[in-house]
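What you see is part of a larger complex, with each chain still in position.
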């Protein structure tokens, strides 16, 4: 595939500085640039543009000394994403229902759908337009899948769930499995039937092998635009707001509710039955054990404001020295006392 | 589905206070109560009963000022679980072996079994009565599945394993994969064949995408009644006692042995080759790096008794202040020394 710089700029609504007629044949990162490739640069990476070997670079403002044509856009990363798709059109899966797919009774299937080999779609499910179900996808009874949603191989959506439009479920994701709820009597645990469901709103993404349990009653809910990485666990009745990030291996225990634009970095864990506000960021491995107000950056376990956490960590490094100082002071004070009172 | 309060009380062996003829149509949590719904309340939640809108409430003792009929039982959570099942009978999967299921040689299949689409059951496996295998379940050679066990979509039980009665394996659980055992020679790792198996005793539950490796020799063992959440890892030759809880994302390294009634809260990790007693609880994210006696509550990494951990965490918050105090003391002591000795 080949495009001129001009054609690429047009596609991303950018303006060209330099030779718009130059032909670009592939995409590369700036540090691995080549004359036939387009790259992008933002922030401090812009200073590497003058030395880069890329044939063109997408930027957010003119870069002085750039030897190659630039495409200036508002958001270089978004523009580069669009150009990546132009150069790498994804594998297309054939439309229609594969002959080995098993479709239950009273299933509604939209237009332009692709249901792959060995899928199982159970009774009363509703599959929207343009949905792609890759091989071995399981859709439970009464579950509804919104338009333009893509579900990768081996993902499972249990019964009664509601999946929005343009949702992406990656391979082996498990949505709507029964929550971990038990009543304990004389030390013996009896499972409490979890009869609720999971709702994933529009534009949600769930990573490979991530598990979102259904609600005891009501719904476990992930709101519009939230993106969930691989191997994440959401317990029963969790609610996650809009446009959040849950990075790999995060775990959120049952009934916790979280606002919008919250970022949980990798391996963060969150106790159940708490409330988290909007615009909060948790560093990797944070242990969240109480309510968190809106706006803030936290780290550590138990969780502290990030600045305080950094400060305490720094003082911990000095603990051995401080212990020595205290010991020395003890001796000196004892001696002073002796001198004073011994008189 | 509709029941009178009287009918519901009878089903859970409870006694009615108030109007037993009232008709109940659904289940709801107390805070989302509605006149046609039954809820339950225990402990401190009982104080919300007088204001609740529920049509009936299950309790463990009479609540003063309750405007609705109450059902008094010994264990309200267990009773509510029973009532949930009455209102939400689970989806029933058809009995029999689906025509796409592949059954090996010399397989023994009990009565009243449901084997779903695209299951694979290999040679010499034994499937007990009333077992349900959902789609894509894989049962390896010589593996035995006890009566009334339910295995959800895509779960895998490798060869030679022994699964008890009334066991639940959730979607994509992997039981009996080969343990992570290597012999290293000149820095190169050679896999040691892991020829043991996994035994899950009666009433064990294993969550979605949880992995229990087989033993190098002998058996990896989970005893009766233990419940394991999603994304948990048990290494080769681990032994877990009866009625334990392993919450999401817990990892237990090889050959560790643990007693009964132990609770591992989420993301707790445990080193290999150690022994843990009975009735121990580990807070979330605990790092267990040595033997643990029976009876206790632990937290932190490295693990400490919970009280001690709390105390140390509190002192850590005061570290910056303490450092200042020590500095001030140093100066003052120096000055005192000067005054005294300078005389």
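Per-chain numbering from 1; labels A and B assigned in written order.
As a convention for this text, a contact is a pair of C-beta atoms (placed from the backbone, for glycine too) under 8 Å apart; a residue touches a chain by one contact, two chains touch by 3 or more.
Not measured: the values here are computed from a predicted model.
Trainee: Taking the 2 displayed chains as part of a homomeric complex, how many copies does that complex include in this file?
Mentor: Total copies of the sequence across the whole complex: 3.
What we mean here is this: only the chains that are shown with their structure count from here on.
Trainee: Taking each chain's centre as the mean of its CA atoms, how far is chain A from chain B in angstrom?
Mentor: Centre separation, chain A to chain B: 25 Å.
Trainee: Looking at the complex, which residues from chain B come into contact with chain A?
Mentor: Residues in contact with chain A: 27-29, 32, 75, 77-78, 80-81, 84-85, 87-88, 90-91, 100, 116-118, 135-136, 152-154, 168, 170-172, 205, 207-209, 225, 227, 229-231, 243, 245, 247-249, 261, 266-267, 284-285, 300, 313, 316-317, 319-320, 322-323, 326, 329-330, 333, 336-337, 340-341.
Trainee: Quick one: in the complex, what on chain A touches chain B?
Mentor: Per the touch definition, chain A meets chain B at residues 100, 102, 118, 120, 122, 136, 138, 140-141, 154, 156, 158-159, 172, 174, 177-178, 180, 182-183, 185, 187-193, 195, 209, 211, 213, 216-218, 231, 233, 235, 249, 251, 253, 267, 269, 271, 285, 287, 289, 301-302, 304, 308, 311-312, 315-316, 318-319, 322, 325-326, 329, 332-333, 336, 339-340.
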